[in-house]
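As you look at this complex, bear in mind that one protein chain is not there, while each of the others sits in place.
Showing subunit A:
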Amino acid sequence: MTRVVGMALVRALVLLVAVSVLVFCATELLPSDAAQSRTGGRAGAEQLERLRAELGLDVPAWQRHLSWLAGLCRGEAGTSLVTDRPVVQIVAERLPATLTLAGCALAVAVPLTLLLAWLVGTAAPRWRGPLSTVVTGVAAVPQVVFATGLIVVFAVVLGWLPPVSLLPAAGAPLFDLELLTLPALSLAVPAAAFGAGLLGGAVADTVRRPHVRDAVARGLPRHRVALRHVAPFLLAPAVRVLALTASALVAATAVIEMMFGYAGLGELLVSSIGTRDTPVVQAVAMLAAVVVLAGSAVADVLGAWTDPERGGVRAPA
């Protein structure tokens, strides 16, 4: 078990550094830079060079990235190149909004994933085909299209919910159900459909296992069969699928936040790429990477621990 945890940690760390290099290179390869964003195109070449020197953009890219990594090891995330504000401050302003949105979306997505997977996996053979087609279909709809659909139905036609989710400046802004419903559903439903598509097969396989048939044949009550003989076998795949679903959901917040004008981390990431604000881009990307990698590391560990065939959890009698 220790080995599994250790391996997961090492892999996550290596991947994190790799992500930081990739993100840095990608930002670097884009034309234009933060000095040009700041001057809005109306500065002379000489002025631009001076500003670049002030911002430290005249230093070679690999050196800048190394000193950024070194700073990170000391616990410093640096200063925004565009606003001169500390990156930690900028990110901290956005974090609660995104945590709330992602949390709410997950609170919908997780039970919905399990429910849909159960329905697909246990459906009678003639229903399973159509049902899984619908689930796969919903999963295939891009988030943008799905969100637009929700906006059209609930905001434009029915007028129940606002089409944009501008966070109020004061008070307790993050617990406003009216503002959160549409963006959270836009994130949760496609993610749940995606997860259910993956997990449905595992459910179907499990319910056809001999010991389950045997238990049914012995006349055990259905719910006992489900809890004692089916669920333990599904724990490992379910954890993996849910971790994957959560990652996909976190990644999709960028698009959804932009669409709803919701000022969270995703919107910050997109805008900062636009202004070539590398330290901010790096910070948000690393944060997202940490979430995704932590999710998959947890899934690996839990998966190993809960897999009944490895004897992690007591196998049903």
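Everything below uses one rule, namely that contacts are C-beta pairs under 8 Å (C-beta built on N, C-alpha and C of every residue); 3 or more make two chains touch, one makes a residue touch a chain; residues count from 1.
The rule is short, and it goes like this: contacts and distances are computed from a predicted model.
Asks: Which listed name, "Phosphate transport system permease protein", "ABC transporter substrate-binding protein", "Protein-arginine kinase" or "Probable septum site-determining protein MinC", is the one UniProt assigns to the chain that has been left out?
Replies: Cross-referencing UniProt, the chain left out corresponds to "ABC transporter substrate-binding protein".
Asks: Among A:G56, A:P111, A:P130 or A:G149, choose the residue that contacts the chain missing from this document, as touch is defined above.
Replies: Of all options in A:G56, A:P111, A:P130 or A:G149, contact with the hidden chain holds for A:P111.
Asks: Which parts of subunit A are in contact with the chain that was left out?
Replies: Residues of subunit A in contact with the hidden chain: 30-32, 36-44, 47-48, 50-51, 82-86, 89-90, 93, 100, 103-104, 106-108, 110-112, 114-115, 118-119, 122, 124, 155, 162-164, 166-178, 180-181, 184, 207, 216, 222-223, 225-226, 260-261, 263, 267-268, 271-272, 274-277, 280.
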